[in-house]
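So that we are looking at the same thing, I have put the structure below in structure tokens.
Every protein chain of the complex appears in place save one, which is left out.
This part shows subunit A:
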Amino acid sequence: MGVRNTVSMTAFVSSDRQRSTPVLRRLAVASEPYLYSAPAVILIVAVMLAPLALGFSYAFRDVKLLNPLSGGFIGLDHFRALIDDKTFARALKNTFFWAGASVALQFTFGLILALLLNRPFWGRGIVQALVFLPWAVPSFLSGLNWAWMFNPVIGPIPHWLFALGLTDAPDNILSDPHNAMWGPIIANVWWGIPFFAITLLAALQAIPRDLYEAASIDGANAFQRFKSITLPFLAPTIAITILLRTVWIANFADLIVVMTNGGPADRTQIVASYIFTQAFRRLDFGYASAIAVVLLVLLMAYALLIVLLRQSLLKKA
């Protein structure tokens, strides 16, 4: 009896209070979940969205560090200038080549390496650890290292190429306008193979061994097993790693800045290194931001494409 009395009394009191300040009370109740999540949301907005918005706004303003009077809104002027910018057009073309060749070679060698490391052999543990070593080298250090190796004064590579008859003279490939891009690409491939090898090896090891045995009993040879078991299993991983790497490499200017600085004659300038040049050499942050916005839009379109492709692959599986 006592308990029931208390319960009905509390109900009475609370309904009475609700009647006295209904709007405030309802507002408090409605905002409760938002208040709880507010700290996290504010943090994310402050850390992620605010800088993006700020950078985005630079693209529509005249921001030059050397001109204290700059900073005014200029609309689409930067983008108009971009359309006629020959260096930008070349950088865009170079970016396609740089990202395409780097990713294709990294993926091919990474896949081969993963397939090799997936077979048991004596000392595999040590070899695996060694293979993943380049990944641990700072990109800037590996850029310097490769630049020196391509340098005929201190590096062996030009002499080897000459000895093999591939070049007419032991010249620095990095100063050859037609082939300079291959220098950073080779350094990038060396540096990026482990990423593909690690991720693809992990995916390979998740494939049940039974399937290969069943297929070998069914009469499939090594190539047929690869085609009908390995590839379908790897496809989603391949799609996502290629997406990640392409976006990342298209944005990745370290090696180029260290090895060639975009030269000779902008032959190795990619969009990312062009942004770097505009922002930190010419100190034109507004124009650099406009280029960055274009790159962002292109990469987002590309990412969307790959995600759609992956979805359809997963749906088929």
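Just so we're on the same page, a contact is a pair of C-beta atoms (placed from the backbone, for glycine too) under 8 Å apart; a residue touches a chain by one contact, two chains touch by 3 or more; residues count from 1.
One rule holds for everything that comes next: contacts and distances are computed from a predicted model.
Asker: Can you pick, from "Transport permease protein", "Calcineurin-like phosphoesterase domain-containing protein", "Acyl carrier protein" or "Sn-glycerol-3-phosphate ABC transporter ATP-binding protein UgpC", the UniProt name of the chain not shown?
Answerer: The chain we cannot see is recorded in UniProt as "Sn-glycerol-3-phosphate ABC transporter ATP-binding protein UgpC".
Asker: If the hidden chain were put back, which of A:31, A:67, A:108 or A:216 would touch it?
Answerer: A:216
Asker: Spell out, residue by residue, where the missing chain touches subunit A.
Answerer: Touch with the absent chain occurs at residues 208, 210-211, 213-221, 224, 228-229, 232-233, 316-317.
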